[in-house]
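Okay, structure first, notes after.
Every protein chain but one is kept in place in this view of the complex.
Coming up: chain A.
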Amino acid sequence: TGVMPSKKIQLFYHRNYYILKYIKIENFHFELFLFIFWKKCDLHKLEEGPPLQAVLTREEGLQYYRTMQTIRRMELKADQLYKQKIIRGFCHLYDGQEACAVGIETGINLSDHLITAYRAHGYTLTRGGTVREIMAELTGRRGGIAKGKGGSMHMYTKHFYGGNGIVGAQVPLGAGVALACKYLGNNEICVCLYGDGAANQGQIFETYNMASLWKLPCIFICENNKYGMGTSVERAAASTDYYKRGDFIPGLRLDGMDVLCVREATKFAAEHCRSGKGPILMELQTYRYHGHSMSDPGVSYRTREEIQEVRSKSDPISMLKDRMLSNNMASVEELKEIDVEVRKEIEDAAQFATTDPEPPLDDLCNHIFYNDPPMEVRGTNPWTKLKSVS
C-alpha cells in the first residue's frame, strides 16, 4: 500500500508480532515507520479480516502513548482521591484497558458517535472531554463535565452519549444513534460498547436483530475483560466466543491490549458499516487492573499472580513503549518527558477538582426539561417551592 523506496529494512519477531522496520530517507530527512504484522484475528462470518499489518509513524506513536498514559494516570489519581473520600459513590476504573479507548478513537472520526457503559472515563477523554472536567465531575464540582449532576457514570460530550449506569441499556441506545445516522444520511457511524457481563443481556440480542434487519451502521464492541464484576466469563456465559454471539452479524476477535490492532480492526469495521453492509461486532480481549469498582478489591475472584502477569507481559502502554524504544522511534528521555507532562496535567486537574466549589443549590432543580419556561418544583415539604429552569 504505497510503499516508498527504502534504504534499510530489518525484519524481526517480537512477542507474537513481526515487526518490519523501515527507514525512509528523503532529502537527508529520516522518517521511521514500523510495519507491524499480526497473526490473523478470529473471524466469524467474514471472508476477510482487517489488514494483517499496520504502519505506525513516530507522531502517531507518541500521540497514542500520551493519550494512554493520560488515561492511566487519570484513573490512578481517581483511585487516590476515592481512597481519600474526595470521590464518592461509584467509580469504575479503566486502567489496563487504555488501548481499547485510544485504538477505537483513532479508527473513527470525532464526527462519528460512541456510547458505552459505566467504565467511561477513558472514553470521555478520547471523545473530547478534558481531564479537568472529568475529575471535577468525579469530585462533584460545578466545573465538572456534567456540572456535578451526573457523576462517574453520566459524562457526556459531543457525539458521546455517556456513561450509562444500567447494564446493557446503552446498546439499544447506540443502535438508535446509528439509525439516526442512516436516516440523516450523514455517513456517520455509531460505536456501541458493552462488557462481557452485559453481553448476555436480552436487549442486546434484540438490538442485534433490529440492527441487522435494518442494516444500521453500528459497530458493536464487546470489551471482554474476563470478569463481569466478580463473575468470570466461564461462569456467566454458555458461549464465551462473544464475537460470535451476534450470530448473523459478522464478528472478529482481537487483542485489545494492542492499540494498533484495535485501530486497524476499528478502521475495518467502520468501513464495513459506512459501505452500507450493516452492523459488525468486535470482541476486544482486554483486562482491568482494578476491581469492578472502587468497592471491589478485585482479588477475591482472581489471583494477584494473574493481574501481575498481565501487567508484566501485556500492558498496553508498555507494549507500545517497547515497540517505540526498541525501534528507535523515540528515546527514553522523550517518553519520560511525556510522562512528566502528563503527570503535571493530572496534578493540575486534581487540584482543580478538589478546590472548585460544589454546584450552587440554585442548580438543584434545573435541567429537568429542555426549552421550557421556568417552572416550580416541590421541595422536601409543601412550603418549599424551588425554581427550575431549562
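Structure notes:
Basically, a residue touches a chain if its C-beta (ideal position, glycine included) is under 8 Å from a C-beta of that chain, and two chains touch if they have at least 3 such contacts; residues count from 1.
Please note the rule applied: contacts and distances are computed from a predicted model.
Think of the chain that is not pictured: of "Phosphoribulokinase", "LEM domain-containing protein 1 isoform X2", "Trafficking protein particle complex subunit 6A" or "Pyruvate dehydrogenase E1 component subunit beta", UniProt labels it "Pyruvate dehydrogenase E1 component subunit beta".
Across A:L52, A:I166, A:V299 or A:V340, the single residue that touches the chain missing here is A:I166. Taking the complete complex into account, A:A175 is the one of A:A175, A:I249, A:M282 or A:I307 that touches the chain left out. Listed residues A:H44, A:K77 or A:K147: the one in touch with the omitted chain is A:K147.
Those residues of chain A that touch the chain absent from the view are 113, 115, 146-150, 154, 156-157, 161-162, 164-166, 169, 171-181, 183-184, 190, 202-203, 206-207, 209-210, 213-214, 366-372, 375, 377, 382, 390.
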